[in-house]
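Questions regarding the structure given below will be posed in turn.
Only one protein chain is missing; all other protein chains are in place.
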Amino acid sequence: MLGLSPETTMLAAVVLPFIGAIAIAFLHRSPNLREAATLVTAVLLAALVWSLAGPVMAGARPDVALIEVVPGLPLAFKVEPLGLMFALVASTLWIVNSIYSIGYMRAHDEPRQTTFYVCFAIALGSAVGLAFSRNLFTLFLFYELLTLSTYPLVTHNGDRKALIGGRIYLMLLIGSSMVLLLPAIIVTAFLSGTTEFTAGGILPKGLDATIVGLLLALYAFGIGKAALMPLHFWLPSAMVAPTPVSALLHAVAVVKAGVFTVLKVVIYVFGVETLTAGGARDWLVYFASATLIAASLVALTRQNLKARLAYSTVSQLSYVVLAAAIATSSSLIGGGMHIVMHAAGKITLFFCAGAIYVAAHKTEIGELDGIGRRMPVTMAAFFIASLSIIGLPPFGGVWSKWLIGAGALDAGFAFVVGVLMVSSLLNVAYLLPIVGRAFFLPPKPDDHDVHGEAPLACLIPIVITATLCLVLFFAAGTIEELLRPLVTARPG
Amino acid sequence: MIGEMSPGLILVLGAVLVPFLKGQARAAWMLALPIIGLMQLLSLPMGDLGQTTLAGVPLTTMRVDGLSWLFGFVFLFAAFIGILYNLYHDDPLQHAAGLVYAGSAIGAVFAGDLVTFFLYWEGTAIASVFLIWASGTERAYRAGMRYLIIQIGSGVILLAGILIHHHATGSLAFTKFGLDAPGAMLILLAIGIKCAFPLLGSWLPDAYPQATPGGTVLLSAFTTKLAIYALARAFPGTGILIPIGLVMAVVPLIYAMMENDLRRTLAYTLNNQLGFMVVAVGIGTEMAISGAAAQAFVHVVYKSLLFMAIGAVLYRTGTAEASALGGLRATMPLTAALCIIGGLSIASPLLGGFVAKSLILSAAMKDGYFWVWLILLGASAGAFVATAIKIPYAAFFAADSGKRPEEAPKPMLAAMSLAALASLIVGLWPSLLYGALPFPMTYDAYTLEHVVTQLQLMAFATLAMVVMVALGLYPFERPGQLLGADWLYRGLGYRLLRWIEAAANAAWTSIVGGVTSASGATVAWARSLHGPDGLFGRTWPTGTMALWTTVMLGAYLILAFV
Amino acid sequence: MEAGDIHSKSAAPIPTDDAPRRPVPPPSPALKFGVGSAVVLLAFADLFIQKHGSFAIEHTPVFYGSLAFLVAGALIIVAEALRHLLSRPEDHYDR
Partner (left out) sequence: MSALESQLPILQVIVPLVGAVLVALMRGGRSAWAVALVITWTMPVISILLMRKVLATGPISYHLGGWAPPIGIEYRVDLLAAFVLVLVSVVGAALMPFARRSVASEIDGDKQVWFYTMYLLCLAGLLGITITADAFNLFVFLEISSLATYVLIALGRDRRALLAAYQYLIMGTIGATFYVIGVGLLYLVTGSLNIYDIASRLADPAMQNPRPVMAALAFIVVGISLKLALFPLHVWLPGAYAHAPSFASAFLAGTATKVAIYVLIRFAFSVFGVAISFETLPLTEVLVVLSLAAMFIASIIAVFETNLKRMLAYSSLGQVGYITLGIALANTQGLTGGIVHLLNHALMKTALFMALGAIAYRLGSVKLDAIAGIGRRMPWTMAVFVLGGMALVGVPGTAGFVSKWYLAIGAVEKGWWPLVFAILISSLIAVVYVGRVVEVAWFREPSPAVEKCTDPPLSMLIPMLVLTAATIYFGIDTEASAGMALKAAETLLGGLK
């Protein structure tokens, strides 16, 4: 785009949101200009990231080292397929989410909107920076920045509940990353003398399986954003945030940053061979499976819509962690693909939850009987996204589950197929009742609300992302093609 | 025409337009879809078509051969009459769901590989639940939820089976598996659920009676027959199917007789008829497979007809319970007549069942399965009682309920007439059906021997009924819920789940409580030490500090000199 | 009629086994005669047709008829007996 070299484009993509944030901050007096700045930034960012897609698919790997912070720890960026995919997801959905945010925030007449948009832009910049990180250090930097920039968004409401949610959010994410992830990085740096992401892994070969397993544990739990139980609490707590935040950040950018990091670490730090030798990762397969099921079970018991979606996210994130732990070609591609598939589905679900809140001021599932008649588009989108999350055709989620299942069998973890099956059923059990009740049951007798759909600015994004779920079903091949180099590239 | 697109997909895509159309246009559009689908089917050559790749998986979306052609054809027909019947209501959601459901079933029939098959298989599960939910009651919602879980459960089991099969063989072809093929057990289990195998089929009588009147008609046509198709495709000649089929042919009959809800009664007899087909697949000879296909074909027609008739009764009276019905022939004569035709179609000469079921019996006899033959023969007599006699008798004769509803609406009558006509055509010109069977054959159903024995069966069964009525032993139905295999999950399982939930909650509460109090205690302890008044937090007197200085010095000196 | 009304139950109590039944009309003479003559006729015809089946039992006179009569009768009796055992109130699972 604009004749920029891929390297420049990459750096521009990282920097742009931060510039956008500054612009937004300066435009705080004029909401229209401020929102326009958000949208323009989002569109430009997406354009930049998309313009990288062609070169990267053609084999280019833009690579820039900026400055060496500590010897061996440069601040450096490099685009590889997985990162590109994550950046594509985050930046593309940001456009949609911005439109939605504008509709939501205005309909709600929320205070502190400038802070909201500024933090949002910074968070997106962090996500893109994280996606394009060339080494663990750069990744860690943006990882923390993402946590910090989203903290004000979580506590946006400013009431006691938001404060406590914010505390849990901050302590759990910062805590896990400082106490577990950072030591993991330090150990990695010490053992391999570098933190650069390298195909095939950087850990010295022949490392004792116990040590690899322990190191994996440091990473798996240290990456709190991946919400592996028991470090998942922050996610439901973060649901006190306004819905657009839950939608993009806590269903897409932040949590996907977590599982993306897990995948990245598995592929580029451990390397499949080191990871699988001696069954070092077996425990994580079991653990992720347990989280996957347990979170779904908890979701079943949650009667608050966003809380249920949050636990659903916890469960879905474990798919990716599971895929990473299985570490076969199919599962890694499937895990990467699941990032996309779940993103499209879950953002739609959150959009719907927000639309319901805006239009009907309802947050509890028990209040939603019959709402499908008043908000048919919203609930239809909810239905479509649910199907995608469950993994039903013709929506994207089906393919990632297929690949993860196939990978599990390749690695000899047949039980994982059973886990995936049970999980699908649990997904059905906690998502589809909402749809069924909304469309087919009469409203509760004490429900006399008269309302229609949410504002158009909320509705359009919902339709777009729901359509995306469908499109992704057919686009899965392209994603597969994009991610294929992850597992075919051998250390040269 | 439209390339090599599956006729099923035409219905599915066509459904998208339905919510945007109104009135006559919508009716016309919906009715046109199965016709377009049929034209598409007729225009396609035999063979593997519509090959494409999705997500790196090579797919054969359209396979036309004898078996799939026959099922596809009858499904399109069932879709047409189902849609026609459903024109009595104006609920676009139900219409669309019906189309997607029928389309998915048709698509699944033509699926040439396991993945395509799975995709459509799940499609039928999802779309069909809407036909149940559309009743709009809490009961229907709950039944729908159970139905959905079980149907999707079947889907995920199928998926697991496919994954294992693919992993072991690298093949995704949807052809005959032996039971010892990897993943085959799971695939059989998945099909078995949809086919309402013993213990796996409780969803059928549970869900069908909760659907809307028109919804049940569609439900009865597709899901189970799709499963029969899959069985015939993947497991012909699998011996275990014979006992399974026999149990299916017998046990549900007893339930059918006990049952008060006529739609549920039909669901049980449907299950019984499936038993015949499962046995036939289990026998697995060319004749048996053809018999299963023929039986499925005819069964779709007459079971739809029966469900339509009872649906009309339900629609007009608000109930389908035997204990609340009776004597409706006075004001619904056409429905009554069509219902009787539907009932007779199960066995009577001139109608469909007569020409189809005998294939299965003959196949059993030909291979010397004596007991199989005997039991099926008995079961067909029982089925005649439970279907052809009980249903019309309870609704239109029996004790007069005093209800005098209107005759069924025109679309319903039209749909029923079409079904009756189809049954008649097959009955009159069986060669039409025989020629279309997977293994085309010439078989003479109308031998004197066959006609007489079959009529004997019907007459003596009727005689038994008459005697029982005269003795006051029949009818005996009362409203109620019959305990079946679903007790395992609706009763036992549910209670178990509640117990687990309570236990988990208690455990969780105590864990949270423990952690909360422990962390509270920790903070309190830290505050007592580190707070402004604590040992560390308060300002020490200067003397204390001086003392510490001395202590430190002493310590260093000791360390240095010891 | 709205689809939603179909299942709405009247407020009347659900009949139990003890509730009086509506009178069932006895089989009409025409029916008795029709069925009776059909049975006799078909039993008679059975003696004259040639059976081709491979199972010996099939050649027993009026085999099909007797089987059907036995099965149908047994079915009704067994069903009536079992119903007492298996029937529960309609809201059994909802409680």
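Letters A, B and C mark the chains in the order given here, with residues in each chain numbered from 1 onward.
Throughout what follows, a contact is a pair of C-beta atoms (placed from the backbone, for glycine too) under 8 Å apart; a residue touches a chain by one contact, two chains touch by 3 or more.
Note that the structure is predicted; figures quoted are calculated from it, not measured.
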{"item": "Left-out chain, listing which of the shown chains it touches", "value": "A, B"}
{"item": "Touching the absent chain when the full complex is considered, from A:Ile19, A:Ala65, A:Ala107 or A:Leu182", "value": "A:Leu182"}
{"item": "Touching residue (missing chain; options A:Ile174, A:Ala199 or A:Ala414)", "value": "A:Ile174"}
{"item": "From B:Ile240, B:Leu432 or B:Ala546, residue that would touch the chain that is not displayed", "value": "B:Ala546"}
{"item": "Residues of subunit B in contact with the chain not shown", "value": "526-527, 529-532, 534, 536-537, 539-540, 542, 544-546, 548-549, 552-553, 555-557, 559-561"}
{"item": "Subunit A residues touching the omitted chain (full complex)", "value": "67, 69-71, 73, 75, 137, 140-141, 144-145, 148, 155, 158, 162-163, 166-167, 170-171, 174-175, 178-179, 182-183, 186-187, 189-190"}
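By our rule, only the chains that are shown with their structure count from here on.
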{"item": "Rounded Å distance, subunit B centre to subunit C centre (Cα mean)", "value": "26"}
{"item": "Whole-Å gap between the CA centroids of subunit A and subunit C", "value": "61"}
{"item": "Euclidean distance of C-alpha centroids - subunit A vs subunit B, Å", "value": "37"}
{"item": "Multi-chain contact sites of subunit A, meaning residues that touch two or more partners", "value": "442"}
{"item": "Multi-chain contact sites of subunit B, meaning residues that touch two or more partners", "value": "134-137, 140"}
{"item": "In the complex with subunit B, residue positions of subunit C that touch it", "value": "1, 3-8, 14-17, 19, 21-27, 31-32, 35-36, 38-39, 42-43, 45-46, 49-55, 57, 62, 64-69, 71-73, 75-80, 82-83, 86-94"}
{"item": "Subunit A-touching residues of subunit B, taken from the complex the two chains share", "value": "53-57, 93, 115, 118-120, 122-123, 126, 129-130, 133-138, 140-141, 144-145, 148-149, 152-153, 155-157, 159-160, 163-164, 166-167, 501, 504-505"}
{"item": "Complex contact set, residues of subunit A against subunit B", "value": "297, 301, 387, 390, 392-394, 398-399, 401-403, 405-406, 409-410, 414, 417-418, 420-421, 424-425, 428-429, 432-433, 436-437, 439-442, 473-474, 476-477, 479-480"}
